[in-house]
Structures are given as structure tokens and as C-alpha cells.
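Moving on to chain A:
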Amino acid sequence: MIEIRNLTRLYNGIAVVDDVSLTVKTGELVVLVGTSGSGKTTLLRMINRLIEPSSGQVLIEGADTATLPAHLLRRRIGYAIQGHGLFPHWTVAQNIATVPRLLGWPRPQIDARVDELLALFQLDPAQFRNRMPHRLSGGQAQRVGVARALAAKPDLLLMDEPFGALDPLIRAKAQADLRDIQRRLGTTLILVTHDMTEAVDLGDRIAVMDGGQLVQYAPPARILTDPATPFVRDLIGTGDRALRLLSLTPVSDVAAPGRAEGPPIPAEASLRDALAECLWSGRDALPVAGGGVITLDTLRALARPR
Partner candidate 1 sequence: MTGRWMMAIAGMVLAAFLVAPDRFAPLFQPLTRNGAPAIYQQTSILSLTLSHLGIVTVAVLASTVAGLVLAILVTRRSGREFLPLARTVTAVGQTLPPVAVLALAVPVMGFGTGPTLVALFLYGMLPVFENALAGLTGQSPQVAEAARGMGLTPVQRLWQIDLPLALPLLLAGMRLTAVISLGTATIGSTVAARTLGEVIIAGLLSANTAFVVQGGLVVGILAVLIHHGFQALERRARLRTGLD
Partner candidate 2 sequence: MPRIQPPAVLFALTGLAGLALPLVQLRPNRIVPGEGIALAGLPGGAAITIVMAVVLLAACLPRWTADLRLGVAIAGLLAVLLLLGMAATHLQQSGNALARVSPAVGFWLLLLAFGLMAADAVGRLRLSLTWRWAMLAGAVGIAAAILVSGILDGVSVMREYASRSDLFAREARAHLTLALGSLGLALLAGIPLGIAVYQSPRWRGPVLSVLNIVQTVPSLALFGIMIPVLGWVAATVPGAGAAGVSGIGAFPALTALFLYALLPVVSNTLAGLTGVPVAIRDAAVGLGMTRAQVLGQVLMPLALPVLLAAVRIVMVQNIGLAVIAGLIGGGGFGTFVFQGLNQTAMDLVLLGALPTVALALVAGIALDLLVQGTRRPAP
């Protein structure tokens, strides 16, 4: 569990982060979202003390992070940034091995870990191990950057706009993969983005920052249906929030007993997918793979604030 208590950072007397408190449960994916200058990146960088707080505390599993030497703290916390920051003079394997090497892992263990991570990120170890960063595509470099952050099995992973440099097609896939890997490893993840759609798609909870202050900290559905301030409402944009809301719930959660005609929809598809399929195929109800149906009426009801 990560506890952020009354964290403040002043620059020339002006609070860039102003008395922010929030708690992240173990295994959760929390997204810090806000416009540029909202203090979200500063907040993230105070967690691994790339920026020292002016006041307040960060507790990891109850232990105050200020008591550790900063570089030892950072070796326990994974860190991945926009544009990935790979070291251009080291191979992919050397890049991924950075923190294990700093921690003095034995060589065979490091090699095994590098191969394991490459495989996890769908990069063939034999092909990519000795490649130099400049010969990676944007998507590959991004994955290596995340693999490097995860190398020493950190309990906490911090990411600053990790998908910022990717084009939209690769980004969607990278987001899905990250979500998948985070679930599988059970890593606590705090991610910074300015993109509300990304926040809604990825976050278990979203922390909205504005002018250095935390204006709302809630699950995505709550943010969409009940924005705390006009600023949050502007940030989510009201045009397609019904669709966004539907996209948060998988079909299997609301499937009711019954029968319907036509080809079934996969159980893990979202309600938004189900709505699209209904409209496209002109049906009022769809059978769900593995049993049950989903009806247009259900969808209509769920697309409104509860």
C-alpha cells in the first residue's frame, strides 16, 4: 500500500503540488490525470524522490520513503518515462539489466530475467537481446523501457506518459498489453497522462489534478457519472460519456438468462461493443458466448448515470 500524506512542493513560494493526500492499494492501477502544469508529474516524481517534497510524506507499506537514501529507494521502484529514455550506448539486454546489475544480482540470474521479460513483452530474446536501441521501432523501444522498469521485480511501478510518443494504433495495443501484464504480475502501478480516455481505459482509480490540487480521486465510472467539479467535466468531455461508461463494463457482468438469435458476442467484450453490434446487425438482443443474453434495453439503462 502506498500512502501519500499532505504532499506539497513549492517553487519560489508557489505550490506546484498543494497538500495532496491519496492512498493506492497494493495491485491497483492508479492514473494521475490533468492538464500540463497541473502538478501530476511533480507528484509522481516525488514518490521516487526525483523531486524532494517541500513537506509531507510518502509511505510505502508503512515505511517513510524519506528515511532511505534516494538511489536505494529508486532501485525498489520501477520507473518508465515518455520517450522511454533508453541508454543509446547499451544493448537492449544491458538496458533491461540496469537495476538488477546495480543491485548486484548474479550474472546468470540477470540473463534469465532479461530473457523472461523480453518474452513477456513479445520480443524474441534471440533477436532483440543484443540489438542497439536506435534499431528498435517506437513500440519496441517503449516495451523495452517498461521491461527495464520491471526488471528488478519492483512492487511499485511509476510511469510518466509512457505511451506519449506512440502513434494511436500501437498505443491501443501497448495499453492493453500493459494492463494485462500489470494484472498478471500484481504490480502496483501509478501512471501519469494528460489523456482522459487513456485514464478511463486503464485506471482502477483516477486522480484528477488541477492547479496542484487533487480535485477528484475515484473509480472511472464515478468520474464519468459524477464529476466533482466543472473542470473534471470539461476534462472528460460530455459528448460521448455514455459510450465511455459502457466501455468500462464487460458483457459477462450484466448478461441475463435467456435466448437470442444470431452469432454470440464474446463474454469479455465491453457493453460498448455489444451496443455497436446490436446497431450494426439490427438486433434487439445478442446471445453471450457461454450463456445468457444482453438486450438493448439493458444497455440503454446502463448508459445513464446511476
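Following the convention adopted for this analysis, a contact is a pair of C-beta atoms (placed from the backbone, for glycine too) under 8 Å apart; a residue touches a chain by one contact, two chains touch by 3 or more; residues count from 1.
For anyone wondering why these and not others, all candidates are chains of the complex that A comes from, given by their letters.
Keep in mind that this is a model prediction, so the values were computed, not measured.
Trainee: Looking at 1 or 2, only one should touch chain A in the complex. Which number is that?
Mentor: Candidate touching the shown chain: 2.
Trainee: Please name which positions on chain A make contact with candidate 2 in the complex.
Mentor: 48, 50, 71-77, 79, 81-89, 98-99, 102, 132-134, 136, 141, 145, 148-149, 158
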